[in-house]
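Missing here: one protein chain of the complex. Every other protein chain is in place.
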Amino acid sequence: MVPHAVEMRGVTKRFPGVLACDSVDFELRQGEVHALLGENGAGKSTLMNILTGLYRPDSGLILVDNTPLSFRSPRDAIRAGIGMVHQHFMLVPSQTATENILLGLGEPRFWMRLRQYNQAIAELGEQYGLMVDPRAKIWQLSVGEQQRVEILKMLYRGAKVLILDEPTAVLAPQEIEELFKTVRTMAQGGKSVVFISHKLDEVLSIADRITVLRKGKATASGLATRESSKAELARLMVGREVLFHLEKKHRAPGEVVLAVEGVDALNDKGLPALRDVSLTVRSGEIVGLAGVAGNGQSELAEVITGLRRLTRGRVRVHGEVMVQDRETRGDDTLVRRMIDSGVAHVPEDRTHVGSAPNLSVTDNLIMKGYRDPPVSHGWSIDSSVARSQAESLRSSYDIMTPSVETPVRLLSGGNLQRVILAREIGTRPKLLVAMQPARGLDVGAIEGVRRLLLEQREEGAAILLVSEELEELMELSDRMYVINGGQMMGEVRQADAATIGLMMTGTRLADLPASVGKGP
Amino acid sequence: MTTVEASTERRWRWPIEIRLEPRLTQPAWLGFVVSLGAVALALVLGGIVLKLVGGDPLRAYRFMLMASFGNLGVISDTITKATPLILVGLACALAFRMRLWNIGAEGQFFAGAFGASAVVLTPLLAPETSGVWLIPAMMLAGFLAGAVWGFLPGFLKARFNVNEIISTLMMNYIAVAWNNFFIFAVWTEGGFQMSRVFPRTAWLPRLADYAKAIPEFRGLTAHLGLVIGLLAAVVVWWVLYRSKWGYEIRLIGDNPKAARYAGVNIVRNTVLVMMLSGGLAGLAGMSEISGVVHRLQGAISPGYGFTGIIVAWLAKLNPLAVIPVSVLFGALILAGREIQPSGLPKMIQGIVLVCLIASELMIRNRLRVTFRPVRS
Partner (left out) sequence: MDPIIILQAGVATGTVLLFATLGEILAERSGVLNLGVEGMMLFGAMSAMSLAVRTGNPWLGMLAGMFASGLLSQVHAIITIQFRADQVVSGLALNFAAVGLSLVFGEGLSKAGALALLPTYTVPWLNQIPALGPIFFTRQSVMVYIGYLLIPLVWVYIHRTRPGMHLRAIGEFPAAADALGINVARLRHFYVFLGGMLAGVAGATISLAVSPGWFSELTTSGQGWIAIGLVIFAQWDPVRAAFGSYAFGALRRLILDIQGPTVLLGLRNPFYYNPYWGFFLQMIPYAFTIVVLVLGSREAMRKRLGSPAALGFPYVRGERGL
């Protein structure tokens, strides 16, 4: 009998209003790569957070090396040899890699003499193929390097079980290959790896066995990869036949609505985020922007919607120059002008940017339209008009909420996104900038979002869709731009994932062999 | 199945586990009840402290109750003390709604007193001017002076992100010194540390003056400032809940990033709200000078500006609720004047605020009590 590194039996965890884990069984064999598959909200992260001591289970048994254990805090789990690399890295930006790796340990005793530690960590990195400069500060490292620091953090503590939570979300295709190599090396070295993901292709490629969670229950436990298929996994994840393709009618795009011309911009740290970026979007088309997170997409969206100043170039909406570098300082009215020109923006960050958590659904829905009739006249807001508008949006967009006066923070992620979409699309925008609109939603909601986007396309809106899910972009976009390092790598109409992957990692379309991809 | 302890020794655990869980719904009465509980707790704690320094809490509280609500005369005095509190409470509630921590209401109060006095003492209007012109002129001057005092911290915050708590606080000290200069050096009367008495036309009429027929009302101190305060409360309520501007203020206060994203001009609103807030506090200063003190002197505020902060918080930043809360604290200030130790009212105010903040935990969460076996 192959020894089990970790066994979880009948683990249940409840949060107010939701049953996150429902009597889940999970067993991890030693030296294997075991994928934990499920869509967002299925309970994968919760289950693993229990295993790493962040949460306490309401009931159930956890066995490590066949010994029942209970963890009171992450420290206990780490001591038992279980380490987790989170999706959002937990690294202190202003400190070095070594300092981050040493954080929480009892060493160095008192004085920070780091030379021997720097060396030990460098050696550990070489052993597993995780090359990173121990003396570099985290903010200086690339995302892939930061991930290596996170992994080293766990290895240094002698973790025998490594849990990787959606590790490929922030990596380019080439980096993903390297990660897979590292994972296999670790498994061969006797480590047991749990690979949390919602991406079927990756799971089939890297895992030895798969456990599938759906709405807190395990629909398949320890399924051997060899014996499974993409379709079956999808069914286990979702419970019904999943439509992989939506109906997209062919349309001839209309006039140019958005023109970005030679734009430069800085990011929050004052470093260049965009360099000579140009793109166009016409009415009646969906233009996708592909790229690994953190390569300038956010900054570009912010420039287009007026939230960020550009340092060079201009942005035109319907031919009119809306933004240029001679903007006066402290001009807070830029966003306003964009909104007034019919630019709608579905932001990346639903809770911190796109909504006001303690205000009601109604208040959130009028956020863009409150300045004009019929919602307001002169100085005052007509609350009955606002409320009736909210009610009608609520039914057309299927927003599940006890009432339109409910504070928006009590809504689920999917419903919050519906509120935002209702608000942005309800104004029949000319240009819609949608950033990761389907992120973190369950499959039903994702379908709904995609349908809405296609509908708007039918109605003649110009849509710029920024997404990390290449599949989604390829399905929905009429054309795609690829951005890397703040620069446009090229524009493609029909291309395969490999081509786009190359562009996402820095190869310009122009430099690729002619047989691949088609230009504009 | 229950989990087993990691260590091999048995450990005794409390049989009761009390945990906090977020509430999913918040009934409307909850806030009120919790606040009431906080005030009660504060009174108990204050009583304990009083006992420690050798006082008699029950007697002290009873005395305070009688001294503020015992008869018509003292009720009127309580209302007189509440009048500036309403305005200052509104000033703070408005600013706090936008997460602008205006701690400078005291200084803006002094500025308003200065502005109003300047109209009379410079004099900007001839002394024979009838009250019909003089009073509104003083109101305007008081409001503007307070608004100017609020403008600087507002501007610094909007432009340079200067912490408004400290800047408004510093302005408090500056305002006091400014007023003192004029009191001691420019407008001094006979070498005393106060200005001359204002002409009668510059006095806010007493409310009793409008009901001369009723003998019981003679001599009551409540003055027209109360009406100003009540009107201001309604105006601020309307602005916050019915106007576009109020929507923007509430949006900024809840999530400034979302406000920016919605195209709201945060810089402009920061300055405007600080000016309006300062103006309201300045109006309070004018009201006190013209309705009660009738001259400019150093001692015109027992800390109204700071009490206003607590009033605003207890009223949950609701302009209409500010009114009854102001009466409560007006009573506290009035009765506290004659009580030993003299720091008692301030102490109670402080403890009330602490308890209030601690109690907010119970509004967002509820207790969950579960019973467990003693040994597993």
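Here are a few things to note about the model shown:
For clarity, chains are labelled A and B in written order, and residue numbers in each chain start from 1.
Rule of thumb we're sticking to: a contact is a pair of C-beta atoms (placed from the backbone, for glycine too) under 8 Å apart; a residue touches a chain by one contact, two chains touch by 3 or more.
None of these values were measured; they are calculated from a predicted model.
Just so you know, the chain we are not showing touches A, B across the whole complex.
From the options A:74, A:440 or A:485, the residue with contact to the unseen chain in the full assembly is A:74. Contacts to the hidden chain, counted on chain B, fall at residues 20-22, 49-50, 53, 101, 103, 156, 160-163, 165-167, 169-171, 173-174, 177-178, 180-181, 184-185, 306, 309-310, 313, 340-351, 353-354, 356-358, 360-361.
Even with one chain removed from view, chain A keeps its contact list with that chain: residues 15-16, 49, 52, 54-55, 73-75, 78, 84, 86, 90-95, 99-100, 102-105, 107-112, 153, 268-270.
The definition used in the following text is that only the chains that are shown with their structure count from here on.
Centre-to-centre separation of chain A and chain B, using mean CA positions: 45 Å.
If you check the complex, the residues on chain A that touch chain B are 9-10, 16-17, 56-57, 59-62, 68-72, 76, 305-307, 330, 332-333, 335-336, 338-339, 345, 347, 349, 352-359, 363, 366-368, 370-371, 376, 379-381, 383, 402, 410. Interface residues of chain B, counted against chain A in their complex, comprise 1-6, 21-22, 24-25, 159, 238, 242-245, 247, 250-251, 254-255, 257-263, 265-268.
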